[in-house]
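I have a structure I would like to understand better, so I am pasting it below and will then ask my questions one at a time.
A single protein chain has been omitted; all remaining protein chains appear in their positions.
Our next item is chain A:
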Amino acid sequence: MKSAVIVFPGSNCDRDLAVAFEAATGSKPEMIWHRDTDLPDDIDLIGVPGGFSYGDYLRSGAMAARSPVMQAVARAADRGAFVLGICNGFQVLTESGLLPGALLRNAGGHFVCRDVALTVENAQSAFTSLYDAGEAITYPVAHHDGNYFADDATLDRLEGEGRVALRYAESVNGSARNIAGILNDAGNVLGMMPHPERVIEAAHGKTDGQRLFKGIVEGLLAKA
């Protein structure tokens, strides 16, 4: 199983995500620099990490979404590779059009950095299959621009098609319909503001994120 983590200037969760990928897949992911124009043809899983790519210039994720490597990520997603965007990675995926909507400044205006209660809305997806539908879990968040926005028609479609993977179970950032994570229509791209890679080891204090990464591996094995 081949995985990769994209590294932009200003990414700061890339190594944490690499540790999570390695723990789940059993092999080290390739770290791919943003200027690279190609990914390995047989790549199974791509992580777009959190951080402050390009210093959040213009809009969070805007510059990273137009970097050369994102065209390769889009091609890999088209082929069916799994793409997981976390925090700034979610912003990059919406800015690049791989996921609908946009992430606005938090409604309260503050950077929010704490554990938050979440509900697993869709436990059928390739990313969330090891959770129970409606399960209450806790992941940390750390973001300024996590207020998910889309027009009502898009929100209705996301909900109707089971593409809301995770919802906040408490007030966090003003997100439309408390959306914390969404899937693309094919179900192989997940973007989410909370950080599962920060809760995978006993030493982290919580391990709620572990099953996300194990679930991805099971999903990939089932697909193969």
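Here, contacts are C-beta pairs under 8 Å (C-beta built on N, C-alpha and C of every residue); 3 or more make two chains touch, one makes a residue touch a chain; residues count from 1.
Rule of thumb we're sticking to: contacts and distances are computed from a predicted model.
One chain of the assembly is not displayed; among "Substrate import-associated zinc metallohydrolase lipoprotein", "Sulfite dehydrogenase", "Phosphoribosylformylglycinamidine synthase subunit PurS" or "Ferredoxin", its UniProt protein name is "Phosphoribosylformylglycinamidine synthase subunit PurS". Only one of A:Ala23, A:Ala74 or A:Ala102 touches the chain withheld from this view, namely A:Ala102.
Taking the complete complex into account, residues 58-59, 62, 66, 94-95, 100-102, 104-109, 147, 149-150, 174 of chain A touch the chain not shown.
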